[in-house]
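Missing here is one protein chain; the remaining ones are kept as they sit in the complex.
For reference, chains read A and B in written order, and residue numbers begin at 1 within each chain.
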Amino acid sequence: MEKETAIRLEGITKRFGDVVANRSVSLEVYRGEILSLLGENGSGKTTLMNMISGIYFPDQGHIFVGEKEVLIRSPKDAIDLGIGMIHQHFKLVDVLTAAENIVLGLREKGKFDKKAVAARVQAISEKYGFSIDPQKKVYDMSVSEKQTVEIIKVLYRGADILILDEPTAVLTPQETEKLFAVLRAMRDDGKAIIIITHKLQEVLELSDRVSVLRKGEYIGTVSTAEATAQSLTDMMVGQATVLNIERPEPVNPQKRLSVAGLTVVDGNGVRKLSNVSFDVYGGEILGIAGISGCGQKELLESIAGLQNVQTGSIIYHTDEGSEELVGKSAMAIREKGIRLSFVPEDRLGMGLVANMDMAGNMMLRSFKRGRFGLSDRKSPEVLAEQVKDDLEVVTPSIQTPVRRMSGGNVQKVLVGREIAAEPKILMTAYAVRGLDINTSYTIYHLLNQQKEKGVAVIYVGEDLDVLLELCDRILVLCGGQVSGILNGRSATREQVGLMMTKVGGAS
Amino acid sequence: MTFFVNFFVAAVLMGTTLMYGTLGEILTEKAGNMNLGVEGLIYMGGSSGLIAAFLYERALGAGAVPGVSVALAFIAAFLAAALGSLLYAFLTITLRTNQNVTGLALTIFGVGYGEFFGEYFRGVGGGRLQISEAAGAIYSKPLLPAFLRDIPVVGKLLFSYNFMIYLCVAIAFVMAWYFARTRSGMSLRAVGEDPATADAAGINVTRYKYLATCLGGGICGLGGLYFTMVSGGGNWSTGAMDGKGWLAVALVIFALWRPLRAVWGSIVFGALMIMYMRVTQFHIPTEIYKILPYVVTVIVLISISIRQKRENQPPASLGVAYFREER
Partner (left out) sequence: MNRKEPLIRLAKRDDLGTMNAWIIRIVSIFAALILFAGLIVSVGYNPVSVYVAMIGGALGSPLNIQQTIKIMIPLLGASLAIAPAFKMKFWNIGVEGQITVGGICATYFALTFQNSWPSGVLLPVMCLAAAIGGGLWGMLPAVFRAKWGTNETLFTLMLNYIAIGVVKYLQGGPWEKVPKGTQMIERFAQTARMPNVWGVTAGGFIVLALVIFMYCYLRFTKQGYQIAVVGESEATARYAGINVGRVIVRTMFVSGAIAGLVGFIVVSGINYTLSDSVAGGVGFTGITVAWLAQLNPIGMVFISMLLAVLTKGASTINTLTHNALPESMSDMLTGLILFCMLASEFFIRYRMIFRTRQKEAAK
């Protein structure tokens, strides 16, 4: 088959402050193929694609479309070159209709002719197998419908290079199948398609070739036919998946927390958790696995007192007695003397205050201390120094705003603070996301230390290999339900993977 | 009936300054810029227009052509306010300063500008800053032919006004059509709702914001011109325009950011502003009438936030600077 280059990148580098998001990345995509861009979270996939679609401008490097070198300075330039990107967070104007969003920004001559637009939308839909009501307002649409509008939008603009950023993250399995069918139809039509993902199974199922990024660097490209899940994982993480994470045996486990019949319904009436029950013991690490959006966030936030719970109970046990957490606010839980620490997923947006320095961030836990309404500012400073030394936080000084630190150091500040509170329960959400290997191991080590101290550790993770090597037990969530609880020492990837996609896991 | 007709006509005459200011601010806010400088822009437009006409007539004496005087006043009023808005646009869009603070600075500057030059040229004119009667007549003369005006009731209600009022209503209709029916209007709404999305769609966010803000400012300036030329009879009086710009900001909310609602909204506000002179039988203190527009606006503001109907919300990015590489 004759291969015709659609787009080629050469030596692309992009920095954000001190952080290098992409270092000298080169990449080539042909017409009539689906290329998967694979990499862990934070490996620079989205940043790279944002440079092709004109959101960011590269610091160094060259971009060729066809054979010609181009400069893409704005999304408009990208569109003119036939490049269309479907972002993970949809870029649609809520108050406009599907048709209005589709033609938004197009500089076609003449009046805005609703009928003509609707007809063309219809034609595109039929060609690739979509269905959409052009007059529907975006705010009335489901996630899948919005994605459809996004795809039609770039096709309408005549894009022949399509970039999709984690398109399946928000879809049900059925919707994913439909999307894949559409993407294949477009490939057969001669379009070049890049799909950003970190899901191996989808890569193997859908794409023709796979390019791998790791920590902002280009690792290589292989043909999917020659790749296996193992070989791709190796490329992604850079070493064999045997991680050699230490895992001490739990000593004298004590029941610390019992969750029973927990049900959470969000503001839109969507059931996020249904009838979730499990126990957590001191001295163990309980892993929680599940595809994104299956209720991990709501589960942790319910325990932390940040979520409205419809029914169920969360009981905290100590030697002195037990305490119901449901119905208590985060502050009430803390004031009850319940030693609960929480490292949330959104570090700078929730766990920390980006514009404050380390000391100020330490105060988030302790600002209530101090006399006469004055908050104690001295001990947070001492604590900040201590965390900086203990966890080897790299920062010019504890007066530097945390937003200027690198991701790994930010996480050390957050974890350091939560551990310093001497918790009985420590919850972490995606604690190593975007961190380098060394920092990740530091975090694993810290969690193990807590476990050995008798703390009940809850570890929500996305990397199955880590879950399988770190955790004593693994709770698998699927669509807000407990799919099963496995022994971390005997469970296999396949078992967990199956349970993540289907309650109970048995096929 | 005559009472009602006269009252309505007076309300329209009173409300037109607001209508201009509101339409200008709607255009600005639709692009996501909340310009609290309307008060200043009205002052800048009003004083500049009057001064331009005054200087022209003074220079040519009896040889001055009234039509030219009017044209110059229009250009000066529009340009002065558009330049004031350009300053606001440059600060908030390019230099990303806080919109509230910058708008207030523009109000302080604009009111100072208006009062300073108004007073200064009144000094130059020997205590009077005034346009010729011939030019003044152009502003006050009804635009439409007599046979229309002579239709009973309707003629007076709809056809008896001067050209600046019809011009303003025309601007409202053009704006409504622009927002609803044109591609460019859609792009402008997208910029105000979600600039990142508009940017990704290839819309030049900066250009739309600049154009909408400057054009909107210019329209506010015409409101000032209307006030000095029609309400003020072509004569400068210190402090007379006080508060009109803030009422216009209120009216934007009352009108739910829709140009055609601004038309009848301005008549309602105009009516509230003059009611104390006409409706005396209820024994309601006059000042209570004067705060009614604000009270009504607060009620509208509260009710749209409680009901959360999507079409009635302020442009979603209102007040927020846009920076593409923000991370």
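In this text, contacts are C-beta pairs under 8 Å (C-beta built on N, C-alpha and C of every residue); 3 or more make two chains touch, one makes a residue touch a chain.
Predicted model only: the values in this text are computed from it and were never measured.
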Among B:T107, B:Q130, B:S160 or B:T213, the residue in touch with the chain that has been omitted: B:T107
Identified contact with the non-displayed chain, of B:A137, B:V174 or B:I302: B:I302
Residue touching the undisplayed chain, where the options are A:A330, A:A420, A:I485 or A:V503: A:A330
Interface residues of chain A (partner: the chain not displayed): 17, 57, 68-71, 73, 304-306, 329-331, 333-334, 342, 344, 346, 349-356, 360, 363-365, 367-368, 370, 373-375, 377, 404
Footprint left on chain B by the chain that the document does not show: 34, 36, 40, 87, 91, 95-98, 100-102, 104-116, 119-120, 123, 243, 246-247, 249-250, 253, 285-288, 290-291, 294-295, 297-298, 301-302, 305-306, 314, 319, 323, 325
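In the analysis below, only the chains that are shown with their structure count from here on.
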Contact set on chain A toward chain B in their complex: 16, 53, 55-57, 74-76, 78-80, 85, 87, 91-96, 100, 103-108, 111-112, 137, 139, 153
Residues of chain B that touch chain A when the two form their complex: 181-183, 186-187, 189-190, 193-194, 196-204, 310-311, 313, 316, 324-325, 327
